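Okay, structure first, notes after.
Other chains of the complex are left out, but the ones given are in their true place.
The letters A and B name the chains in turn, as written, and every chain counts its residues from 1.
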Amino acid sequence: MKQLARFIFLMLFFITAVSMTKQKKTRIVFFGDSITQAGVNPGGYITRMQEAIQKNGTETQYELIGAGIGGNKVYDLYLRMEDDVLAKNPDVVAIWVGVNDVWHKASYGTGTDPDKFEKFYMAIIKKLQAKNIKVVLVTPAAIGERNDFSNQQDGDLNLYSNIIRKVAQTNNCKLVDLRKEFIDYNLKNNPENKESGILTTDRVHLNEKGNTFVAQKMMDVLISK
Amino acid sequence: MKQLARFIFLMLFFITAVSMTKQKKTRIVFFGDSITQAGVNPGGYITRMQEAIQKNGTETQYELIGAGIGGNKVYDLYLRMEDDVLAKNPDVVAIWVGVNDVWHKASYGTGTDPDKFEKFYMAIIKKLQAKNIKVVLVTPAAIGERNDFSNQQDGDLNLYSNIIRKVAQTNNCKLVDLRKEFIDYNLKNNPENKESGILTTDRVHLNEKGNTFVAQKMMDVLISK
């Protein structure tokens, strides 16, 4: 009888311990466009982060969730944040958006004005911070990898990245400055000044190296060992 | 003493009567872009409506408020509706937007995708109806007055007007179909197929006839005699 009691006690202790551990998991939602949508595929940057946290023994501390939809601009994120982010009760949201806000100017005539980009970005952050969710901002990496600023959208990508950097500072958000990282990487690793094939397959979406690179940069900011 | 009491009683009665009359005033906010911004100017369509209700003796029943800002697209209205509309406790809101959503595609590359136009339009209506505010929808009248559908934005203006007509039906909103009215008017009154000068000064903004015409069409739907 005593042994049974001890066994039950131990079981309860164990279950409690496990559930407490579970409660401690930091839930991170990656909120973005087609690049993030592909991030959960095999080899994708979120998948690689998952593998990395398994390797470094922090998989019990983090839960990574992809919430990317192709073609999304900042106000698409705003419109679907209730269903796709808040409903998941995240602790951290990494917002990675901007490529389509810039790109769709030329390809559809429906890009986002810089001031509206900032307003909707701010509105998203405000809603998340009101629920005590930590927000991490990510700058749009590239539309074209030429390293002499001769990609058509370079001017706007730099401008919108400047906005994100300012917004990060204003709102005390951590920043993964992929725009800067990609430019620095291409200056060193793109001697032929190619449009794509360094970190991207098609000037925008990540190739194998790109996914590894982004996973690493995200880890540096999002995951503490 | 008796007379004073009677006087006070009458005064109170009068004040109450006046304030009750005041409470009965239907407050209409015109929510829109530069066309509506100009609507409150001397000769503007809202000013003309004001004059008309004074003439027909309904000025005690209606209060007209302009809330137009130049360059506004549907999501600009969405972003400023708290401050510029809800804060004014309107009974009725007439939403007249769409010209810039279409026009800015060509002139800035920052027009609004049709599906996003509908989503933000619906979000505005939902917020207003949740506060028991009546919503009246207005289709974008014109960017160019040629009557053979050879104005550059005719296709999109017709498409976005179709969206507004559908949304009006779905949400049981009254509709001032200025797109249809302008096309019909120009078919009869623009024999030389001119780009502007019929109801507009510059293909978009209302001339004197345009302001009178719009005021009348708005009256027909918004003001009951």
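Note that in this section a residue touches a chain if its C-beta (ideal position, glycine included) is under 8 Å from a C-beta of that chain, and two chains touch if they have at least 3 such contacts.
Just so we're clear, the structure is a prediction, and the values are computed from it rather than from any experiment.
In this structure file, how many copies does the full complex comprise, given 2 in place?
Result for the total copy count in the complex: 4.
We adopt the following convention: only the chains that are shown with their structure count from here on.
Calculate how many whole Å lie between the centre of subunit A and the centre of subunit B, each centre taken as the average of the chain's C-alpha atoms.
Inter-chain centre distance comes to 41 Å.
Using the touch rule from the top, collect the residues of subunit B that touch subunit A in their complex.
75-76, 79, 104-106, 108-113, 116, 119-120, 123
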